[in-house]
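This is the structure I have questions about; it appears just below.
After this line comes chain A, so read on.
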Amino acid sequence: MFDLNIPLLSLLIWTPLLGGILLFFINQKNDSLIKLIGFTFSILTFFISIALLINFDTSQYLLQFVEKRSWITTLNINYHLAVDGFSILFILLTTTVSCLIILFNFSESRQQNNKYISLFLILEGLILGVFCAFDSILFYIFFEAMLIPLFLIIGIWGGPNRVYATIKFFIYTLFGSVLMLVALLYLSFKANSFYILDYYNLALSLDIQILLFLAFLIAFGIKIPMWPVHTWLPDAHVEAPSSGSVILAAVLLKVGGYGMIRFLLPITPDAGLYLNSFLIPLSLIAIIYISFVALAQQDMKKLIAYSSVAHMGFVTLGIFLVFNTIGQTQDVQDISHIGLQGSVMQMLSHGLISAGLFICIGIIYSRTKSRMIDDQSGIGQVMPVFSALMMFFLLSNSGLPGTSGFVGEFMVLIAAIKNNIIYAILASTTLVLAASYSLWLGKRVLFGEVSSDIVTSMKPLRLDEFWPLLILAILVILIGIKPDILLDISEESSLNMIKIITSKY
Partner candidate 1 sequence: MINYLYIFPEIIITSALCFIIVLDLFLPSRLKYISYYLIQFSLIFCVYYIYSHFNYLDSNVSELYNTGIFSNIFKIFILLSLVIIFYYTSVFLNYFNIYKTEYFLITVFGLLGMMIMISSENLLLLYLGIELLSLSLYSVIAFNRNSLFSSEAAVKYYILGAISSGFLLFGISLIYGLTGSLSFNEIFIYITSLNISSNIDSVEIIGLLFALIFILISLSFKFGAAPFHMWIPDVYHGSIITTTLLLSTIPKIAVFVIFIKLLAIVFSGLFLFWSDMVIILSILSILIGNIIAISQTNIKRMLAYSTIANIGFILLGLSVGSVIAYKAAMFYTLTYVITTIAVFGLLSQLVYKSKSVENISDLSGLNSSNPFLAFLLMVILLSYIGIPPLLGFHAKLFIIQALVESNNIPLSIFAVLMTVIGSFYYLRVIKVIYFDELKDELLITSKLYFTGTYVIGLMLLGLFPDILGQLSQYSISNLFNA
Partner candidate 2 sequence: MNVEIIIFYIFSLLLLSSSIAVVTVNNPVKSAISLVFSFFCSAILWLLLNAEFLSIILILVYVGAVMVLFLFVVMMLDINISQAKEGFVKYFSIGIFVFATIAGLLSYFFYNQFDNSSKNIITSIDLIGTDNTKNLGYLLYTEYLLAFEIAAIILLLGIISAITLTLRKSATNKYQNPSQQVNVSKSERLRIIKDEDREK
Partner candidate 3 sequence: MIPMSHYLIVSSILFSISLAGIFLNRKNIIIMLMSLELMFLSINFNFIIFGNYLNDLTGQIFVFFILTVVAAESAIGLAIIVVLYRNRQSINVQDIARLKG
């Protein structure tokens, strides 16, 4: 550990934002310059996040790299950035995936490319802001500001039904977040501060906690998304351009899970315990029901979108199970710590895998101009390398051990079984269901006879398409075989979180 006097977090957030603003002023005809700038800024952000990782002390749970400046003095709102073990993982995910997306974008040509990439950079900066902000209003600001770039990305460059999808997406998520605003303000009123960690120490009555809990739940539940508020996601995915889908699935959904860990767990544990008999079924429904819905899809993107919802069911399950440890023995707490870690892991892994899958679908779409499963068949014979990669991601998506997809599910199931074996039995059906829809997709699209001339004439994989996929695949395997690289980073924070929750009451 050596102390850097650079405000690394501000740098992290503002590098992509400035890059985005800069790109607005670049002539949209100058395509190579746009790509160069976009990539430079994203890779720069990535390096900053690596610097962050190197300097991060994993042996403690305290906030690190704290930056605090007063911002809105009338309400005592501060520009307060910091990271802990959870945030840094998500920061890494964001910077990595963003880098790869911009790399992947090289393969696509479109109108107003400067704005497209600019919006991506801005989105990246805002998402990073969410993960760094420790002032609740600052958090909220980043949380909600994220909507705009994505709204535009989907709306301007999206598919034919984009208007419906974007407005639905926007209003849905806005609806969720505004209630959270009220909750945050209430908490800040009680705590007399906007610093998130101050909320952890509040003693709130159960009724209040339940209300707060519901507010946060709606906000993050929509974002993540949970059943039954998931319906915006398939629409948004289907209409989004490929890279938009990637960032939506890979990073944006994680904000919901991150928020749950940051707010739901430590602030309203009692309410969580009280409502758990209602929440855990929701997660289980997400896992089973949504998997069935995924099975019925004809559109590749929709299928993967629904599969995202199902996977996020595991995340919420792992998080909600933590509530059940309140008042239990140390043994149970340790297990729920594993569950929490599993949720984090599941998010990270899903970030990588869904990114890979959406890139794959984007590659198919860019060649066949169709996302319908029925329209393609036998791509494996035309694009073997691509098919191998896509198959790999599909298998990871079905939770194959040795890939990252397994780790999170496994750890969450550990926590589930400790709580109630029925939860685990129901949740573990995902092994079959996820395998069914993932492999069924692979079977229909990649295998079989070549269906049409369009497929026959598909161009082979280009390097700028190949590398993002390969890097993602390597990461997926790496995490799958040695997950403690990442799990150790959040270990202390997670233990501390459990301690906060259980010691509070």
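In picking the candidates, the idea was that all candidates are chains of the complex that A comes from, given by their letters.
Following the convention adopted for this analysis, a contact is a pair of C-beta atoms (placed from the backbone, for glycine too) under 8 Å apart; a residue touches a chain by one contact, two chains touch by 3 or more; residues count from 1.
Since the model is a prediction, treat every value here as computed from it, not as a measurement.
Between chain A and the candidates 1, 2 or 3, a touch occurs in this complex only for 1. Against candidate 1, in their complex, chain A makes its touches with residues 71-75, 112, 115, 137, 140-142, 144-145, 147-148, 151-152, 155-156, 162-163, 166-167, 170-171, 174-175, 178-179, 181-182, 185-186, 188-189, 211.
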